[in-house]
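All protein chains but one are shown at their positions in the complex.
Coming up: subunit A.
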């Protein structure tokens, strides 16, 4: 059962004219050199439209972004959710719209859960009294099957997802996805210290500025590793170009903090338990808490 759908056929392109503007340029598809080119329409199409969220009753909506994968975005999202929920008077929700690899159910220990629908929409799954989560992972047929959908089908599911989840009233909603854009209070960017990750964050900052999302700040993950044997710190991912600190200065955004690599973070994520609750003494926990305090403070300033 090959599910590869055929894309609407686009006429075969002739070579790009040599004086055509760069594909990332604002003139892409619009300059004189492009007129008559079969590809012109592709470049002039607009960006994905922001989905409208059914989130009127949510006080603060925070987006967690990372240019590169595997830098700890979902782990940070979960920690942020747990940290907000530490205040028992606050209601917090976590939303994960990663269709190809939803990690939030695993990290929150909710892999076996299914969502329930009621007259008012899909109900999120509760981790504890005041912390709930909604992930595309809950709706996918099997965790082993690949989801092979093209953009429009994915966008359709995401739009429905954003529209139909009944969040109720929340103090915080932490969103692990770039697709939601409207009414966002701010974005936290996650990176690791190497240049290859920082390059992708630069693109993400550019994206935020293009679509007008306020950037709360930058978090540097996996910054240094403390050997459990000799207690010395070494840099697994060397900040060859100055790390997140230099990037933050360069792009004029705030560096919220650096979290050292602790092997127990990944292990906690695999077992679906809160790292900060399990290991309150880890330097990584201290770093997380400082960062989360700073995020709350920035959000409250507004």
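One rule holds for everything that comes next: contacts are C-beta pairs under 8 Å (C-beta built on N, C-alpha and C of every residue); 3 or more make two chains touch, one makes a residue touch a chain; residues count from 1.
Assume contacts and distances are computed from a predicted model.
The chain that is not shown carries the UniProt protein name "Cytosolic Fe-S cluster assembly factor CFD1", picked from "Bola-like protein", "Winged helix DNA-binding domain-containing protein", "Vacuolar protein sorting-associated protein 16 homolog" or "Cytosolic Fe-S cluster assembly factor CFD1". Residue A:205 is the one among A:175, A:205, A:218 or A:295 that touches the chain not shown. Contact between subunit A and the absent chain runs through residues 1-8, 10, 12-13, 15-16, 18, 22-25, 39, 42-43, 45, 47-48, 67-71, 74, 99-101, 103, 106-107, 143-152, 154, 192, 194-197, 199-200, 202-207, 210, 225, 227-230, 232, 234-238, 240-241, 251, 261, 263, 266-267, 269-270.
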